[in-house]
Every structure is written in structure tokens, then in C-alpha cells.
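Attaching a single structure in C-alpha cells format; questions to follow.
The complex appears here without one of its protein chains, the remainder shown in place.
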Amino acid sequence: MSLYSRSGRPRPQSGGFELAAWYYMRLSGVALFVLALIHFSVMHFVFDPSQQNANWIFTTRWNSLLLRSFDWLFLAMVLSHAFLGIRTVTMDYLRGGRRTLVLMGLYLVGIIVFVMGTMVVLTVKIPGA
Amino acid sequence: MDHPFDAIVVGAGGAGLWAALELAREGVNTAVLTKLYPTRSHTGTAQGGVCAALGNLEEDHWEWHMFDTVKGGDYLVDQDAAEILAREAIETVIELEHMGLPFNRTPDGKIDQRRFGGHTSNYGEGPVRRACFAADRTGHMILQTLYQQCIKHGVKFFDEFQVVDLLFEGDPAKGGRAAGVVAHRLADGQLHTFRAKAVLLSTGGFGRMFRITSNAHSLTGDGVALCYRHGIPIQDMEFFQFHPTGIVGIGILLSEAARGEGGTLLNDKGERFMANYAPKLMELAPRDMVSRAMYQEIRAGRGIGGKDYLYLDVRHLGRKVIEEKLPDITDFARIYQGVEPLKEPVPVQPTAHYAMGGIPTNVFSEVVRDDKGTVVPGLFAAGECACVSVHGANRLGTNSLVDLLVFGRRAGRQMARYAAKVERPQPIANAVEPMRADLDAIRGREASGESVAVIRKELQDVMMDNVGVYRDATLLTAALAKVKELKARNQKVAIADRGSVFNTELLEAQELGYLLDLAHVTVAAALARTESRGAHSREDYPERDDKKWLKHSLAYQGKDGPTLRYKDVSITTFQPKPRTY
Amino acid sequence: MDVNLRILRFDPEAAPLAGSPPKPHWVEYKVSVDPMDRVLDLLIKVKAEQDGSLSFRRSCGHGICGSDAMLINGRNRLACRIRVDQLGKKISVAPLPGLPVVKDLIVEMSGFFGKYRSVKPYLINDQPEPERERRQSPQDRARFDDTTKCILCAACTSSCPSFWARPEYVGPAAIVQAHRFIFDSRDEGAAERLEILADEDGVWRCRTIFNCVEACPRGINITRAILEVSSAIVGRRG
Partner (left out) sequence: MLFRYRGSEGMVAWAFHRISGIAIWAFVLLHVLDIYLAGGDPKVYDDLLSFYASPIGRVLEVLLGAALLYHALNGIRILLMDFWPRLTAYHKQIWYVNWGIFVLAGIPAAIIILKPIFGA
């Protein structure tokens, strides 16, 4: 506590990324509203899980490039949205070294998961095809 | 700790902030000390408006404003000062607008103006739109705007520093000059000295010596009492304004703006009783008259239900006007009385509101110490704590804010000029010792003594009951005895808090001491003035007596109570006339 | 009527207990009151009659100065604006959350005012001043009316979970003050202020929780103001 009041908080640095993140959360939110709900509906009650099997996936669902692209887009959206979201939560509750550590961990996991997901969606060969 | 500065401003209300701003603009090294955070100063509660003869909506001239001020003050106004007030009101209001104050606007984008009590066109013909306003939070916007500008100009604020003593080189009663102040830092209880060439007191009013008051808990007259204790006289203390429309029992103010917008006052029979007292201006007569009329109605048994209050009625103004122009006071009625002003009339009673008296100054806001205008070098006062005498025996609504702006600004400018001329005072040895001893004595006393709260309550009761709207010799004599008794008892006041961090009880004990001194002067001056003028109404002397009493009182601290002297009123343009509206 | 008043008290100068520094603790007071009394009246009463060392800030007594914001029955409010009959017979009073406590109900405010100062809360306009007032239409004036009401009581900022989580967040009060100028047609400093508010601890920290709006004694729609500022930032960047 200084004796008399003078300046304010230190001058902020770059607002660019936070702005982009904020905006992106909203845009991806709109996209996800459509994508995630369709995905969930399709997977859980348009087709009941009991009707699905690997064969069904590969023959029906991923047999079309369009559907594959759709799923990949969805994957990218979900992951980016979710990781940006978790980043916010982390930055709220952690600070200092722990914050940096956890954020690094998150980014790493994010990348790994994204690569894994992409490999599945884009590169899995249709058995027997 | 010792802090050298060139200028010090004590109090960050409208007056102090504007002075600080002027000083900062002139590049004078200035500190502002306030016992609150600046935005919590009482200026923020002023609702109705600030008058300036802009003539935005109808013809108006500063001469008319000056006349209203003089007449409103029952001719006890110093007319040279009133002229400055009315003239400079215009430029200060425009300057405030330039600083960003969000005034309400007319359709063509100019500052909007409304009617206010006692402000008339053409020397008393009828109400005029002269009060510039920002909804009903004009004072709030003035305080905020000035604080903002001070931030912009890098003024240094020492928040929550309570000034407890003034420092002088030599005896101020004999020509000594101001040298600084001693302040108690609330956060840790340390005493600091602030040394400077020029010191401004702008500590506001002291309505807290009454039980029912519109004033903040912090308005305890610190600056005024400190001057008095250093041998500087205080002026016109018998004139204390009671505002007609306070919330019953607690005194929170419902602004005159309610009447300015067309609200009416009703008695138990539903009559607009003001027709019998001020047929021309009705509810917009000056406050002293309206308050007296209300007392008379109540005495005649026409209070609501025979009780001691009346109704303020705004229902006919309609929802739009009420919600747009009077939102805050509507809210007050709802919260503090549980009354819905859109549907019911609001119970009101007069409330102690404004001190016309205070530290005598000249028109440059320099403190003067006698009837010849001898200046105390380096000491300045502005705002409610000062008495340039632009309000005389009764202040007109909105004129206090004008006073802050005009004389706060003048104080700042004069201080800058003065500070450029003189050397900074040397540190004064043991400057804080008398105060430290004082505070330690209170803190160290056995807790068996009387508490601050008990003595304060008894003081507020006697002042309210005996020194209120109507006074007479019997009431005042009894009050004088009571105040003396309380002062004696206060010598042994004891507190429970032994700490140094935010020892608010210790500061309240200090403040009680100030109130007692000022009450003493108020009662003594009221007892001496055997006439009725403005806010001072003696039932045993109901007439104004210009032959004997057209003069200001000056009270000096004596051995056992104030010694009274008098000084002439400056009359330049308007000769005293009977005061009717 | 009697009420049970619990106050979270803290004496920084108390003798340390078993070597650990003094801690806040609840103290209960029985006070007899009128249902129309405000909580501030109760505090004053306790100070006058039961314990003179109870410390709290207060000044105007009617909700205009912003001194006595505190946590009353779980919410931030001004003690002078909330009546006993609105709260019931059990009343608990604690200092504003999220700010360092100095003593009893008094919290450290310099950080709060520092943030206020950081948003340049003053009119910026370097054009030569006209002879008379700068004109402004009633519509333009109405644009920022809501945010001119702020009394800097800190009830909002200290009710915000985002602020509790991250005290660096500039907070709703400062954004309200910035809004008051950004949307004033006479002001030319919007770009500077938006720049300041666009950083990590600026407007993006607001998660539309609305505690601030509920707490604001002046009834300001703070969240709206914040989102208007965010929108202005988004709009400005394209």
C-alpha cells in the first residue's frame, strides 16, 4: 500500500490474443451448437449404439469423404473450443509456475489428442476396401 | 513523517477538488488530504442543481441571480461577494461542462435548466429556470468530474488522512502565517506533518450537531473548529439552514428539485398551505420560509394526523417526470420510508441541512481574522466550511454548489499566486506532540468514562429541540447550559478501542470535540442576536432589526466560551427591503 | 424486535494466539431494532452500546457515497440501504469478499481505486474549447446515462467470481467508469481506453455471471456496459 494514490495497474500488454480467443469461443460455440448436437443425436438416438459396430462405421459413416470431413471439422472445433475453455479455467485458478506448467501440459495433450483424432478420422483404412 | 509540499488542500469535496485542480494546472506541488476517499465527500449527495444565469431556456441575467442571492440571504449577504458568485457561476458551469460533466440537455443540445427555490426573473417577478442539473445527482456528477480531472492532472491524494491540527509560524491571531497541518493516518494511526506555504480548508459542514439532519456522519466541522481553537474567529454561526423536506425521523433529504419540478406541499386537510405564506412563489419560496410555514402548520394541528410532519406530493407529475428527473429521491422514499411516490404523498419534515456560517474569508478565499479584513497569511478556506458570506442569513437552493465552484476555483488560483511569492516554512519542532498527547490521553483513559455516543446523542437532541427552526431566550439559555455541561463531561470521554489501525472510535471522539465547540458558538451567537433574520427566527424577537443587527457576528474562543464581535455587511447595489415572496 | 447480528470481526493488532497471526472470527450481538432500521443503524448501535471498537466505514447514510458496501447475508450491499425487515431476524455481516481485510469490516481499497485510475476515467478531448457548452443531444446524453451513476462502492467488483479467482481482473467498476467515457459523444479517448481494456485482465475476464448487477446499489446494468465495451473492442479490430 503506497502512502498516496497515484498510478493504476501496470500497463497491459497485447490484447490481440485474448480478443481472438474470446471471439473464437463464440464462433466455435455457434458451430458446435450445430455440429455437436447433430453428432450426439446421430450417435445416440437416431442410431442406437446397439445398432452400431465397427463395420457400420466403416461402411456407412466413413465411406464418404464428406462425412469424414465433417467429423474432422467437428474434431478440430471441439478440441480447440474445449482447450481454449480449459485454458481460461486454468488461468483463473492457477498462477505463477504452476500455471505455466499446467498450460504447457494442456497444450501438449491438446496437440497429441488432435493428432490422434486426425489419424483416426482421416487415415484409418476401411477394412477390406 | 514530514511531507514538504507547496500547497495543501484539506478536504476533497467540490471546493477542495477544484482548488487542487487549479493548483495542479499551475504546476504547484500540491497534496490533497481527506478523511474519506474523495468520491465519498458530501458534495456527492447534492441533488438538485447548480444555478447559473445561462438563459438557455428563458431570459436570465447574473444581476437577477445576484439580487435573489442577496434577498434570499435576508440582506446579510456581502454584496461584492454575491456579485462575483453570480457572474462567475456562468463561466464555472461552462467550464465544468468542458471537463465532461454530463448535464441533462435541452432538445437543441444545451445544458438543461430547472426552477429552484428563491430564484426569480426580473428581481422577484416569478420563478426562473436557472438550476443546471444532471438528473437529481448534480453533486455526484460535480464531485466525480472534478476528481476525474484531478486524476488527469496527477494531483496527489492522501486518502483517509484525518487532519487533527493546523500548524502556524507564530500565532495566527497576531499575524503568524500558516505552515501546514498534522494528520492522523487512519490505516495505521501514525501522525504525519504536511508542511506547505498555502493551506486550504475545505472540510464541509457540521450538520451532525443536530439529531435530524441531511448531513453525512462525517460532517463534523473539523476545519472550522480547528481555526477557532487557533484563535481565528468564526462567522455567522447562528444561521443554520433547515431544509423543508427531510424524510421523517432520519432527515435524509428529498431535494427541492421535487418542488422545482412541480411537487406540492399539503397539510392534513389536503391544502397547499404555502398559498397563505408565499402566494407568489408558493412551494418555491426560500427554505427558511417554507420550513417556518411547516412548523406553523404543525403547531396549528394541521400536521398529518395531528403529528409533526406534512406531505410532499409529486403524484400529479406523472411517471415519466418522476422517473427521469427525480429517480434518486423516488428511490429514497421507497427504501427509507416504504412509500411509493407515484401513488402516495411522501411524509416530510424539516431537517438540519446547511451551515451558512463558518471560517470568514475575503473574495480571494483568504481567511480573515477580524472585522477589518486582516488576512491570515497562507491560510485559505472555501466551500461550506467557509463564510465569504454569499449566503448571508439563508442560503438559496443550488447556491452552495455555485459557492464551491466559484470560490474553490478562486482559492486555487490565489494559493498558486501566493505560493509563488513565499518561501516554504521550516519544519516545526515537535509539531505533532500536542496532538499525540491528546489522542493518547483519550486512548489511555480508563474505559469507565462516558462514551462518545452518549454525549453526542445528548448534544444532538438539545440542538434539535432548542436551537432548531424557532428559537427563544429560554430555549437557548437552557441549550447553552447543556452544551457547557456536555463539554465538561467530554473532558473525560473514554473509548474501548485501544488499537492504532482504523481506530474510528478515537476519531469520533475528536469529531465530537469539534461539534461541541461549534454548538457552543452557535448557541451563544443565537442567544445574542435579538432579531429574526433568515434562518434565525426568534419567537421573542420576531422582526428583522436592520438598525441594530445588519451585521455579521464573529466568535472568538475565550476562556470559558466564545467572545462575540461584529462586522459590517458589504452593501453595494441592493438596499435592504422587507422580504416577501 | 430483536435481531441476531453476526459480524465477522478481525483485529490485526490482537495478540497472536499460540504463535499464529490473528484471524477473522464471528461475533454475535443481540440488538433490539425497528424493522425499518437499516443495517448501518444496527452497526452504529452496536458500536455505541456494545463494543466501541467495532470498525466500519460510513459517511452519507443514504446510499450515495459508497462507503459501507459489505457482505450482508451472503450478498454485497450497502449497509445503509438494506432494511432489517428485508433480511429477517438473523443477519450476518462480513467485509467485502476478495479484498484484503484491514480491520473488522474495513477492506483495503487502494487496489480498487488503482484499477479505476488505470482506465483513464476522465474526458479526453483536445479540441479547442468552445465559448459556451459543447452541444450534445438528449439521445447522445442518454447513451451513457446508466454508467454515470456509479459511486465506486466496489460492491460489484468484489462480488465477481472472476475477480476472486484473479484479482488482477480490472473488474466491473472500472469497466463501468470506462464505459461512461467511451460512449460520451464529447470524448475522443475511446481508442486508448479500449486498448487498455482489451488485455488479458480486461473485459475478457467477464464471464457474464451477473453477481455485479445484483450487487450494484445504483441499479446499473453493469454486464450490459461490459458487453458493450467488448463489442466496441471487437468492432474496432474488424
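Note that the chains take the letters A, B and C in the order they are written out, and that residue 1 is the start of every chain.
Simple rule for what comes next: contacts are C-beta pairs under 8 Å (C-beta built on N, C-alpha and C of every residue); 3 or more make two chains touch, one makes a residue touch a chain.
Here the structure is a predicted model, which is why all the values come from computation and not from measurement.
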Omitted chain - touching chains that are shown: A, C
Contact residue for the chain not shown (choose from C:30, C:75 or C:90): C:75
Touch residues of chain C, complete complex, unshown partner: 71, 73-75, 97-98, 159, 161, 164, 207-211, 213-214, 221, 223-225, 227-228, 230-231
Interface with the unshown chain - residue positions in chain A: 26, 29-30, 32-33, 36-37, 40-41, 44-45, 48-50, 52-55, 57-58, 75, 78-79, 82-83, 85-86, 89, 109, 113, 116-117, 119-120, 124, 127
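Basically, only the chains that are shown with their structure count from here on.
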Result of counting contacting C-beta pairs for A-C and B-C, higher pair: B-C
Chain centre separation in whole Å, for chain C relative to chain B (CA means): 27
In chain C, residues with contacts to at least two other chains: 110, 113, 117
Multi-chain contact sites of chain A, meaning residues that touch two or more partners: 1, 5
Chain C - residues contacting chain B, complex: 11-13, 36, 38, 47-49, 51-53, 55-67, 81, 83, 102-104, 106, 109-110, 113, 117, 120-123, 125, 129, 132-138, 141, 144-145, 148-149, 151-152, 180-181, 184, 186-187
Chain C residues within the chain A interface of the complex: 108, 110, 113-119, 162, 165-166, 168, 170, 195-202, 204, 230, 233-234, 237
In the complex, chain A residues that touch chain C: 1-2, 5, 7-9, 11-16, 18-19, 21-23, 91-93, 95
